[in-house]
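Got a structure for you, written out below as structure tokens; questions coming shortly.
Only one protein chain is missing; all other protein chains are in place.
We call the chains A, B and C, going by the order they appear; numbering starts again at 1 in every chain.
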Amino acid sequence: MLSFKNDYSEGACEEIMQALMKTNLNQTIGYGCDEICQEAKTAIQNKLHNHACDIHFLVGGTQTNQIVISSALRPYEAVIAADTGHINVHETGAIEATGHKVLISESKDGKVLPFGIEDVMKLHTDEHMVKPKMVYISNATETGSVYTKQELLELREVCDRYDLYLYMDGARFPMALMSNDSDVIFEDLTSIFDVFYLGGTKCGALFGEAVVIVCDALKTDFRYSIKQRGAMLAKGRLLGVQFLELFKNDCYERLASHANEMAQELQNGCIKMGMQMLAPSSTNQLFPILSNEKKEQLEKYCLFEDWKIIDEDHTAIRFVTSWATRKEDVDTLLKILRNLYA
Amino acid sequence: MLSFKNDYSEGACEEIMQALMKTNLNQTIGYGCDEICQEAKTAIQNKLHNHACDIHFLVGGTQTNQIVISSALRPYEAVIAADTGHINVHETGAIEATGHKVLISESKDGKVLPFGIEDVMKLHTDEHMVKPKMVYISNATETGSVYTKQELLELREVCDRYDLYLYMDGARFPMALMSNDSDVIFEDLTSIFDVFYLGGTKCGALFGEAVVIVCDALKTDFRYSIKQRGAMLAKGRLLGVQFLELFKNDCYERLASHANEMAQELQNGCIKMGMQMLAPSSTNQLFPILSNEKKEQLEKYCLFEDWKIIDEDHTAIRFVTSWATRKEDVDTLLKILRNLYA
Amino acid sequence: MLSFKNDYSEGACEEIMQALMKTNLNQTIGYGCDEICQEAKTAIQNKLHNHACDIHFLVGGTQTNQIVISSALRPYEAVIAADTGHINVHETGAIEATGHKVLISESKDGKVLPFGIEDVMKLHTDEHMVKPKMVYISNATETGSVYTKQELLELREVCDRYDLYLYMDGARFPMALMSNDSDVIFEDLTSIFDVFYLGGTKCGALFGEAVVIVCDALKTDFRYSIKQRGAMLAKGRLLGVQFLELFKNDCYERLASHANEMAQELQNGCIKMGMQMLAPSSTNQLFPILSNEKKEQLEKYCLFEDWKIIDEDHTAIRFVTSWATRKEDVDTLLKILRNLYA
Partner (left out) sequence: MLSFKNDYSEGACEEIMQALMKTNLNQTIGYGCDEICQEAKTAIQNKLHNHACDIHFLVGGTQTNQIVISSALRPYEAVIAADTGHINVHETGAIEATGHKVLISESKDGKVLPFGIEDVMKLHTDEHMVKPKMVYISNATETGSVYTKQELLELREVCDRYDLYLYMDGARFPMALMSNDSDVIFEDLTSIFDVFYLGGTKCGALFGEAVVIVCDALKTDFRYSIKQRGAMLAKGRLLGVQFLELFKNDCYERLASHANEMAQELQNGCIKMGMQMLAPSSTNQLFPILSNEKKEQLEKYCLFEDWKIIDEDHTAIRFVTSWATRKEDVDTLLKILRNLYA
């Protein structure tokens, strides 16, 4: 059966698998202190045009959000997010489990709005309420949208004004980077964010997220936090091996571009046949709206996720493409859809 | 340089690497709900001769201890361990980070003693103190020793008497299983322990630990705990693929036997040349005592860990072998040592 | 200066002060295990017509909410509340500090709505999200409104349907009880709620809240939770002494009635002179809307709280009366207001 269910259905890209095979019997010291990890960190720093940032490799996204946020905040401090934010909905209270409240800011298309942050700050004025100290955004967002550089600079400005850390969940940052709607480039990141992560899991790696810490105050003892949260991989070099490949020869960008292109081809096809989209997308997630009858028929041929009930008879579903999506599968899906819509 | 520093210096055994390559582009659903994980769980249940237990795959040991323990205990409940227990010393307070105290029981050679547990229970009598509710042991222990079946049954008895869960950290259980000093077999495990894990990281896998939950009360909602602690791997099938290989054709036992054999060969050589051992070992960790002068010379040729200061002039060091240790490296190390001791 | 700022501006009612003086040099055992506490618990059980419930005395409201909720929930479980709920806004993340998410249900006038709970339940379906397990309401609510018995029974029904605990924060329950809008009586409480507390701080005591646990599952080891959260008063009998007085001779009801009557007198006066109220109130909190100009003038004579910005020129303020409010102070305040509105 076809699957457009998510962008972590397959293993890793060929380059990574080969590198894992090649280095398999090499002996290295553990916990990410090896030379391959060091090399991978330098490769990322080169891409960012910033060699003063700290880089740490973690295994997964929820883990990364939990460690970054709990490491940055004092017990009574809180993080601001969109109501659709991954940390607010889809992490089983991982942030609260470390003692911190997630505050909701007004948002649009999954994007946090500067005045939404301001509103939260104005409401939290004394010790009877939590103290907001960080803004969490994801880019691309959970709904597939991307921030423009101007939008990010406006968030930075409001964070500066209120002494807030600005943190980007970059699980799908490569797709944002390569999106036609985004003018953000790698070199922008360390001047905009205090801390962010570049996702590996959804862009060619078996697993892995690269945390980049820009703000000095957040650098202190970060490895203690990694270990305490159970996230220090014994064979840490596995993360170095993977990120080294991703940041060689623009592999990361190439994989993300492929995912985006497959999505655009699919989206164009859908629109051409008159399907409505919940919102246009320039990344690898699409949210077409189907009648429940058509949705039911489609389920016979293809895996996907239900996203949102639109009305009694219609549902927005989610198609996700990835670095591994094959053009022939997109074509097949479009053919199936055309049959449904004929 | 030679390395006898630990048992996670290399990648994975050949069978696992091949299986990862072979399944790499297969599409599966995420988070360990795929068929390969299911197959691997059945393979483990077969080995345990118990199909009523729940099995969950996690990435690493500290993570596993944290999730199992915090999931089992109410906030004011505590876990009992040896002072050398991994959760007490080497997990950066991961258990306390989830709110639970680690209580120390008297132990011998790294092994918790039944009367040590009784002493703890007698001291904790009311609500002004934590309530002990679980006993944590590791087998093989942090110091390389193993429990006999009789010793485990005695722990079980005292746990039953005081209504305590008995939990085994099996990061190196395969080495204990294959040790000449142990009469424990796979079939014993689910009748002795309420919950335990079988280590993959230190026995042939890239990473991975298989949690086996026997006690029904501990099964409820365990996947919520996994997710909340940031430990639910997106491409969960990677764990299934690896454990399926380990539990095929006695691969797991074979890898552990190799590690033990390499250690015994090394130990025999050491003893033959008159070196003293901190304690005899039947598993893959050895603790020879060297003069500091000889230790310094050895450091030029071989990586190992300092374990314990014996006196002003002597230190116990640690050699660890693994499934990947080459016989020629053992021979080379013995040759170097013979030169030092000549 | 007049103060209508809150209902904890004064000490305790005369009966309590006398009882504290009288028992001051009596020797009792500590931590609430004394006979006076036992007597006070029986007095409360008598009032509730239920002698199977457990009763514990705590010092303050946030403390009580934190202990009740964290004691009831497993780590990944969450509590549902109105967005105006005290635990959501005014407790500095005390619930999250114990690891639990506060989920927001749709509400009206500060009251949680049954279908709001249903909506939350429908959205939280698997282990990627927290698991809602408790509904928190306050009665009277933070906005002064009260639940009818019918409304409470409907909440009970939805809680039964979804296996949720129903918990009432009764910091101002006596005012709800004595409100003209409420048909709830003491005898109803233990059949509707799994756990609730009866507030002392805001109804005549120096401090103190009486937790009543109806549901057996929530009774286990509750004193451990009290102690672990730092809430076990050494001289616990101070709480017993106070609650014994409150539950003697309808003292509790009488004090609450006085607070309500003073508020009604004030409200009637306000309405008569044409002031608009944010919502009508039958308890001891009033929320008149003033022009900012008038508000500024009033601040010269009287302490009160700003509650909500209505528009650029108007603000809802809060007047609170208490068991200690003097009729002459209400008269004086009305006179001042009449001057402003003349």
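Criterion: contacts are C-beta pairs under 8 Å (C-beta built on N, C-alpha and C of every residue); 3 or more make two chains touch, one makes a residue touch a chain.
All values reported here derive from a predicted model rather than from experimental measurement.
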- Identified contact with the non-displayed chain, of B:M129, B:C215 or B:I336: B:M129
- Query: Any idea which of C:N6, C:N50, C:S257 or C:Q297 touches the chain not displayed?
  - Reply: C:N6
- Which of these touches the unseen chain: A:S105, A:T201, A:Q228 or A:T321? A:Q228
- Message: One chain isn't shown here. Among C:T62, C:N88, C:Q267 or C:T321, which residue touches it?
- Response: C:T62
- Item | Candidate in contact with the missing chain, chosen from B:Q45, B:T64, B:T92 or B:Q228 | B:T92
- Note on the structure: chain B positions in touch with the non-displayed chain are 75-76, 78, 89-93, 96-102, 127-130
- Query: Which positions on chain A touch the chain that was left off?
  - Reply: 70-71, 74-76, 98-99, 127-128, 130-131, 221, 223-228, 232
- Note on the structure: Per the touch rule stated above, chain C touches the missing chain via residues 3, 5-6, 8-12, 17, 20-21, 23-30, 59-67, 91-94, 97, 201-202, 206-207, 224, 227-235, 238, 303, 324
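Basically, only the chains that are shown with their structure count from here on.
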- Message: Let me check something: if the centre of a chain is the mean of its CA atoms, which chain is farthest from chain C?
- Response: B
- Note on the structure: One chain's C-alpha mean falls closest to the whole-protein C-alpha mean, and that chain is A
- chain A and chain C, separation of their C-alpha mean positions in angstrom: 42
- Note on the structure: Between chain B and chain C, the Cα-mean centres are separated in Å by 51
- Task: Indicate the whole-number Å distance between the mean C-alpha point of chain A and the mean C-alpha point of chain B.
- Result: 34
- Using the touch rule from the top of the page, what residues of chain C touch 2 or more other chains? 75-76, 98-99, 127-128, 130
